[in-house]
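Only one protein chain is missing from this complex, and each of the others stays in its spot.
A and B are the chain letters, set down in written order, and residue numbers restart from 1 in every chain.
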Amino acid sequence: MTATDNIQDHGHDHAHDDHGHPSDRSYVMIALLLGFLTAIEIVMFIFEDDLPGAFNKIGLIALMIVKFIIVGGYFMHLKFDDNILTKLFLAGLVLAVGVYWIMLSAFEFSFWNDGYEDTGFWDGQVEFEQRIEDQSS
Amino acid sequence: MASATAVVDEHAGHDDHGHAETNTGISNNKLAMWLFLSSDCLLFGALISSFLLYRTNISDGTEFEGPGEVFDIPFTSLSSFILLMSSLTMVLALSAVNRDDERSGRIWMLCTAFLGMLFIGGQVFEFTEFAGKGLGYTTNTWTSAFYTLTGFHGVHVSVGILMLLGTVFGTRNSGMGKEKSETVELVGLYWHFVDIVWVIIFTVIYLIPIG
Partner (left out) sequence: MAIIDRPLAIGAGDEAAATADRPLGDLTRPKNSESWRDWLITVDHKKIGIMYGVAAMFFFVIGGAEALLIRLQLATPNGTLLSPEVYNQVFTMHGVTMIFLVIMPLAAAFANYLLPLQIGARDVAFPRLNALSFWVFLFGGLFLNSSWLLGGGADGGWFNYSPNSSVTFSPSHGIDFYALGLQITGIASLVSAINLITTVLNMRPKGMSLFRMPIFTWMNLVVQFLLLFAVPVISVALFELTFDRLFDANFFNTEKGADPLLWQHLFWIFGHPEVYILILPSFGIISEVIPTFSRKPIFGYSFMVFSGIAIGFMGWGVWAHHMFVSGIGPISVAAFSFSTMFIAVPTGVKILNWLATIWGGRLRFTTAMLFAVGVVSMFTIGGLSGVTHSIAPADTQQTDTYYIVAHFHYVIFGGALLGIFSGFYFWWPKMFGYMLNERIGKWNFWLQIVGFNVTFGPMHILGLQGMSRRIDTYDEDFGFEFWNLVATIGSFIIAAGIAIFFYNVAYSRKEWKKAGMPNPGPDPWDARSLEWMTASPTPEHNFDEEIIVESQDEFWHRKYGYDENNNVVRIATAEEVAQDGSNHNVHLPSPSYFPIVLALGLPIVSYGLIYSLWLCIPGAALIIYGFVGWIFEHPDDPNAAHDHHDDHGDSDDPEAVEAGAEDVDVDEVVAEAEEELVAAGAEMESDNG
């Protein structure tokens, strides 16, 4: 919703025409960069066992986000188009990440550990559950 | 007219393919496309989280010991790379069309479609490999979630291929010059979106180690 708040009337003029566009050459450079990032990802995967687990995951996710931003910003022109498009898209994206993240947390799923393993994600949970059990028996 | 943003400098406002001005300055088509893509985030989000929920849930009594065993990372990396490069050919197509260079525009779009088909071919190959290892759609929660997620993505890619081919062949008579810039741009937006969804799937499903 909030994304729409500040749409003003742009009126009838071409307010956004004054941006430059990347040349074909820079598109190729961007693609090379993307390829390079993918290569890093694969290297990280190969040496997975030699890197600390968290480092690996954080690194891979960071690379993923960078790739996402590059494709969205340059190939999908978000960087050059009206801001409102970015906001609209982010609205969906952030909402998706938010609600599904909360949902998975409610399953006590943790991305950083094995899927289902009980992570005891709040201190005293086990104790609490025990107490409930005691009371009901 | 070519969308206000696609035609950058020349002709602003008075090209003869009259286009109703909009309040946001963005054409209706383009705004609608972005709204759709925004909505699609929640679609893929739900599929990805269903998968994540079940990613270690493979209790089915078969030999299968987890995805690590079946994933062929070098192969999938290659097909991910192919899809990534198809985004490059797509922008080059748009850029050619914006220059009114119809021929290059068509060639790049065909390239894009071709790379997309390679990707789909790879996916089909992967699915058959998995099936050969006894992993059917109904085998366990992991397989159901995996095939559904990647299958939905595959359907999106296929739709994109149809859009590309449709644009290239549907404009044979009329030409695909600058005035088609917005068509190409929208096909491109959809295509890149499908690509970034794969960027996520590739990392989250294939690369991130479990445990």
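Throughout what follows, contacts are C-beta pairs under 8 Å (C-beta built on N, C-alpha and C of every residue); 3 or more make two chains touch, one makes a residue touch a chain.
Since the structure is predicted, the reported quantities are computational estimates derived from the model, not experimental observations.
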Displayed chains contacting the withheld chain: A, B
Candidates B:53, B:135 or B:201 - the one touching the absent chain: B:53
Footprint left on chain A by the chain that the document does not show: 1-2, 4-5, 7-9, 12, 91-92, 95, 98-99, 102-103, 105-108, 121-122, 125, 128
Chain B residues touching the omitted chain (full complex): 1, 16-24, 26-29, 31-33, 35-36, 38-40, 42-43, 46-47, 50, 53-54, 57, 59-60, 137-141, 143-145, 148, 152, 155-156, 158-160, 162-163, 165-167, 169-171, 173-175, 180, 182-183, 186-187, 190
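Keep in mind that, in the parts below, only the chains that are shown with their structure count from here on.
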Distance from the mean Cα position of chain B to that of chain A, given in whole angstrom: 18
Residues of chain A touching chain B in the complex: 7, 9-17, 19-21, 23-24, 27-28, 30-31, 34-35, 38, 41-42, 44-45, 48, 53, 56-57, 60-61, 63-64, 67-68, 71-72, 74-77, 80-82, 84-85, 88-89, 91-93, 95-97, 99-100, 103-104, 107, 109, 111, 113-116
Chain A-touching residues of chain B, taken from the complex the two chains share: 4-5, 7-9, 12-13, 21, 23-26, 30-31, 34-35, 37-42, 44-46, 48-49, 52-57, 73-74, 77, 80-81, 84-85, 87-88, 90-92, 95, 98, 185, 188-189, 192-193, 195-196, 199-200, 202-204, 207-211
